[in-house]
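Down below is the structure, laid out as structure tokens.
Of the protein chains in this complex, all but one are displayed in their positions.
What follows is chain A.
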């Protein structure tokens, strides 16, 4: 009797002793575990297990797991409780509280704490309940998720008990689906199962689908029908989500195309200059980002997260400067001879590529993602990465600013005047050659800031620009020359169509199909989607 009394006193002490401080936790856990040394018979061992559960310390799961495996032993000499590893004559003793090795001992000096089948079940439920009732909501959530991933009818009672006490709404939801999943595999009543099918089906995920199909093979009658209907619903919704995901990929690709093409929409679209070196302006922007990051890494590593905002104006200036030099040095002699401009700027692009290769080397350069751009989040069944989202927003912002600059600023007004009627504009006092240079610099600068964004998702190498030039031209031509909105619609529709085709045709074939479609589209509308109307026989 005295033993039981002291045992109970011990428990009371444990429960009363505060659980907040780590040292106190240790003490409490150690005391509770010590109960195994004094417990006699399965019933008392069961009481100790319950006491551990009440303690709610996740570390107790280790002790319980060892108990279930038969690895929890008592040292006969002093009644110390240890987890034992190794079964030879000499075994390793592990402290049950902190998991450290506590020495070695001869196998004969230890007494195993015996458990029967009923106790094993108690242990298993206790482990589930322990994590389900842990103090930290994150641990509880993880426990619920684990249970959902590996549903276990034996854990039903534990999860139901946890549900009763759960206050956190998120965790509650997690536990409810975990309960439903476990219930499907249990031998509860059909009504409860039917409810559980509904709860699992409402999730709409691939895991729910797997769970239901597993359930369906064992189900009969109305339940089987219900499961089949639920599966069909989930499959339908998954298919819709996958379309939505591809649509998102398409928008993301479209934003990349838009960034690459929008500068070209100015130089080619507004000025009519075929700038084959446009891709190299993007490349210059990307290399500027690389250079900025290198400088920051060396002199002020704390600013690394700010490298992109710092690189943006510099990339604009660098590319705009190079663009202006090209315009003043080469292109201005070739106005009115578009095909010759094409050749000359192609030559310039070769020179720029080789120059970058000579300065920075031929290999890819590492441009790091700032922390606020890495990672991803889930929207329903869609995965959205932050960098793609930021690039989409950035592309839209660039588009908006450019639209504003073209329509609402003095420079934009003069640009449009020179484009529409050069001689009249000159007569009005606009310095047409200066406007040419500024327009070209603007288009090139925009390509430069596109390079900053593209450095985040593409390899920064001397060939960076080459990979965008054909796509950019197609976007501008498809959208309609001389129209920024056309470029936006062109880029987005090409991106989306490409990505929606991909699941059926594959990446390469999809791309080929797009190219063929554009070739045919140009036949139908030689001036693009949004053609400028005019009376000229030949533009």
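We take it that a residue touches a chain if its C-beta (ideal position, glycine included) is under 8 Å from a C-beta of that chain, and two chains touch if they have at least 3 such contacts; residues count from 1.
Just so we're on the same page, contacts and distances are computed from a predicted model.
Visitor: From the names "Urea ABC transporter permease subunit UrtC", "2Fe-2S iron-sulfur cluster binding domain-containing protein", "Bifunctional protein PyrR" or "Phenol hydroxylase subunit P4", which one matches the UniProt record for the unseen chain?
Guide: "Urea ABC transporter permease subunit UrtC"
Visitor: Would you mind spotting which of A:267, A:307, A:349 or A:455 touches the chain that isn't drawn?
Guide: A:349
Visitor: Looking at A:41, A:301, A:336 or A:429, which residue reaches the missing chain?
Guide: The one listed residue touching the chain not shown is A:336.
Visitor: For chain A, which positions touch the chain that isn't shown here?
Guide: So the residues of chain A touching the missing chain come out as 274, 276, 330, 333-334, 336, 338-344, 346-351, 353-355, 357-358, 466, 470, 473-474, 477, 508-509, 511-512, 515-516, 518-520, 522-524, 526, 537-539.
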